[in-house]
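Please see the structure below; I have some questions.
Shown here: the complex without one of its protein chains, the others still in place.
Order of writing sets the chain letters: A and B. Residues in each chain are counted from 1.
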Amino acid sequence: MPTPLDLIKKKRAEAVSRIIGKGYLSTKRVYVGMATCEIAAGSKDVMEVFQKAISLGLTDVYLSQKGCAGRCNLEPTVEVIESGKSPVKYGKVDKDRAIQIIERHLKNGQVIQEWVID
Amino acid sequence: MATTYGIIVCDGTRCINSGARTLTLALQEQLDRHGLRDRVTISLSGCLGMCDKGPILVVNPGYTIYGNVTEADIPEIVEEHLVHRRPLARLAIQEDHLYNRFFRVFGDENFFGKQMRIALRNCGIIDPENLDDYLSLRGFEALAKVLTELTPEQVVAEVEKSGLRGRGGAGFPTGLKWKFTAAQKATPKYVICNADEGDPGAFMDRSAIEGDPHTVVEGMAIGGYAVGASKGIVYIRAEYPLAIRRITKAIEDARAHGLLGENILGSDFSFDIEIRLGAGAFVCGEETALIHSIEGARGMPRPRPPYPSVQGLFGRPTLINNVETWANIPVVLLDGANWFRTVGTENSKGTKVFALAGKVVNTGLIEVPMGTTLREIIYEVGGGIPDGKKFKAVQTGGPSGGCLPEGYLDTSIDYDSLARAGSIMGSGGMIVIDEDSCMVDIAKFFLEFTQNESCGKCTPCREGTKRMLEILVRITEGKGQPGDIEKLERLGDTIQKASLCGLGQSAPNPVLSTIKNFREEYEEHIHEKRCRARACTNLVTYEITEKCVGCGACRRVCPVGAITGAAKKLHVIDQDKCVKCGMCFNACKFDAIVKV
Partner (left out) sequence: MDNSKITITINNQPYKVDPGQTVMQAADQCGYRIPRLCYHPKLSIEGACRVCIVQIEGVRNYVASCAYPVADGMKIHTNTKELRRARRDIVELLLDNHPMDCHTCDRDSNCELQRLAYSMGIRQRHFEGERKHYEIDLSSTSVIRDPDKCILCGRCVRMCSEIQGVHCLTQAHRGFNTVVMPAYNLPFAETVCTTCGQCINVCPTASFVEKNYTQDLFEKLNDPDLITVAQVAPSVRAAIGEGFGLPPGRNMEGQIAATLRHMGFNYVFDTQFSADLTIMEEASEFLERVQSKGPLPLITSCSSAWMKYLEQFYPDLIENISTAKSPMSMASAMIKTYFAEKIKVDPKKILSVAFMCCTAKKYEAARPELEVRGMRTTDIVITTRELAWMAKSAGIDFVNIKPEKFDEPLGLSSGAGAIFGVTGGVMEAAIRTAYELYTGETLIDIELNDIRGFKGIKEAKVVLDGQELRLAVAHGLGNAHEVLEMVRKDRSRFHFVEVMGCPGGCIGGGGQPYATANSIPLDEECLRLRAQALYGLDREKTIRRSHENPDVQRLYKEFLGRPLSEKSHELLHTHYKTHLPKGIVSPNLKVV
């Protein structure tokens, strides 16, 4: 009889598989903040920009949402985590900045230093 | 279809220094040898936070973590784990801590350097609407461990040992509360999560639920197991629709996975959670008022004893804890009470979430170990006071708390030190005040709130706060009289000591602490009719200085025609007509109008 501990470990493995199946191991993972404060600052529009880009053919990107990271005065925030590179956190991202991030960072690998929170 | 593997090589600075880069090449070589190249993806990640065990290799599915990996280990890893599907025990790291995953992954050392994320460990990392994210980070493993290895008594003992204290503000030892509830014989018992965060401007609980609702669900299930309850209720304020949506989904997903409901994970423990919405009353954050609200009665507190752990919801033993307290529980059970005790001070273990707001550069949600000083939070995490202004005070605990001036900046953040200093920890509100704010006005703001929210049941709170507020309004309007401060102190003392519940007992705190620490400001208002911060409108005089170029902008916006002046000549404000609206101040582009 599997114990609850056995079962949860199995569940964890299955969950990880599912995440990988969704493309978690892609080269670029993009997280858009979607807490109430972020949404109030305009992150829904930002999310739509990324979603649209993916539907128009932007590949190798795992797009997800995240909760509040605590950087309230710099919202909306967008994190870009790339394999082999340090994670990059952008602050005060609006629709224009989002488009720039897609073009310059995601498509051309160029971190836009002025917008990075560090 | 054959298993697809994913190998993550940690590419953080320290792992690189320990030779991580060579591992990737070695891996690729070995995979080629076994013909596995197209079934295995190799990726590099940022720092995974286990630097002392680097270089780190993670093999998925299964999330097996290999530590201290050298190039020489690679052939064995590939052969044993990937080919024969036997993970390598000698290299695998058994534990991965739940905490502190955060800042190392995301940089931003200035902000996160002093923080330690326990309650908020997953906020900002996971997709809160996806249970898989939570499961992948050892979600619900604490519950599974509890159901497999511990009796309810052992769970209670572990929570007691951890020293965790209620994070809702009162700081009552959580383990003790669990022990009392578990000891009751009456059934059924209930477990409640108090998510009716009412302090104005507070958003710790909201962010916690919006960022990681699953930890609350897991914590409550563990609590139910420990005290013998099979029903949990989350009482969340209706003003948090997104948080409500997310925790509702978290509960539904948990049910779908057999993590809530009958026979959780195949055990004989059943537990389920229901959501109840608040209806806009601050007083319903008080535990007995909250219970009455769930019962369908008016949200008014009642005298205690009996306490909810003995007689709570529907007269049954009820365990009620704050969101942040629940969020800590899985960590206590999984990382252990002994580890939890290593964080914090002697009497205040663990961390506390604060909503840092006000006149500070980095406003935001922070979680710091107990024992961090106010100075560290305000100047290091918060980045200091913006615009070159001078620090005046820090307000902790919301409308129940007090204002601490500069002399208290080295006070450590813990329940007892803050109480000794004359404030309280509260639920985590921390507002930084600079020289441009008037302390009397701030006291008035908080008292207005508590008077509006008073349930009206007991005389000192209902009537007393109204009278205190009337005195404060008079003082800020320049109609203060000698003896007013003494009246405030006298009334405040009675209200504190005679009120029925915590709302009344703590309502005078902002007033009394500002009188204690900033008495001069009160006296200036009363005797000199002067507000040194120039915030109280009736006590402020607007004057035009020589910087005036005579553009007439102020004259045009003045609603009562109090400004006269010829073109290009110095303008003048007639103080008798002036209603102190401040329109001229805002209109002047030459900074020629000052508040005196």
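Keep this in mind: contacts are C-beta pairs under 8 Å (C-beta built on N, C-alpha and C of every residue); 3 or more make two chains touch, one makes a residue touch a chain.
In this text the structure is predicted, and so the values were computed from the model without any measurement.
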Going by the touch rule at the top, give the shown chains the omitted chain contacts. B
Please identify which residue in B:212, B:376 or B:453 touches the non-displayed chain. B:453
Which candidate, B:283, B:319, B:334 or B:404, sits in contact with the chain we can't see? B:283
The one residue from B:68, B:267 or B:505 touching the chain left out of view is B:505
List the chain B residues touching the unshown chain? 281, 283, 298, 300, 302-303, 305, 451-460, 462-467, 470, 487, 490-491, 494, 496-500, 505
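The working rule: only the chains that are shown with their structure count from here on.
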Provide the residue numbers of chain B that touch chain A in the complex, in ascending order. 4, 6, 8, 11, 41, 43-47, 60-63, 105-111, 120, 122-133, 135-136, 138-141, 143-145, 147-149, 203, 206-207, 210-212, 240, 242-243, 257, 264-267, 357, 361-367
If we count contacts the way the header does, which residues on chain A are in touch with chain B in the complex? 1-5, 7-9, 11-20, 24-25, 27, 31, 33, 35-37, 39, 64-74, 79, 81, 83-87, 89, 117-118
